[in-house]
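Note that one protein chain of the assembly has been removed; the remaining protein chains are unaltered in position.
So, chain A:
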Amino acid sequence: MKNYLFLSFLLLFAFGFTSEKEGYKVGDTATDFSLKNVNGEMVSLKDFEDVKGYIVIFTCNTCPYSIAYEDRIIELQTKYAKQKFPVIAINPNDDKRSPKDSFKEMKVRAKEKMFNFPYVYDETQEITKAYGATNTPHVYVLDADRTVKYIGAIDNNTKSAKDADKKYVEDAVNALLAEKEVPVKETKAIGCTIKWAM
């Protein structure tokens, strides 16, 4: 009996660990959400009518890598919103663990940088968990049916946009707009861990 108990504990432990790695893979259907934007309005993917897809970016105020990409996120929105492929940025960080990532501070940052895209707060972190985002910035490119087509980094040079010679997100979106196969479907990047609530 004791052995069984031990075994079930072990299994529970093992599953507990694997569940951390859950989240979407390319080909999965991503969930919609209803999250509060810095302008006070709730934002859902279904609110965007007649779009060809979505660039969902988990990012925040505080991570230096997120900050390094802010201008590039603004550019993505400038370039692709008019092609019906909008950017939606989600801040996944718990504001008790990272006070500068609070909703109030998001409003300040959005105003300072004149964000041209919705910047919403995943206060309960449920959407972040469902998507399986691990670090910031972390991008999910979805098609119009919310099928995940690309997961990973924006490009291959965090330091300098002009030195990036692989623009993963642009390549993915361009391919989808041309109804072609996404060339690189998954990449990894160094980033700040998501600050999960304790």
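In the analysis below, contacts are C-beta pairs under 8 Å (C-beta built on N, C-alpha and C of every residue); 3 or more make two chains touch, one makes a residue touch a chain; residues count from 1.
Everything below uses one rule, namely that contacts and distances are computed from a predicted model.
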| Per UniProt record, name of the chain withheld from view ["ABC transporter ATP-binding protein", "Thioredoxin domain-containing protein", "Putative iron-regulated membrane protein" or "FAD-dependent oxidoreductase"] | "Thioredoxin domain-containing protein"
| field | Absent chain, residues of chain A that touch it | value | 63-64, 134-135, 152-153, 156-159, 166, 168, 187-194
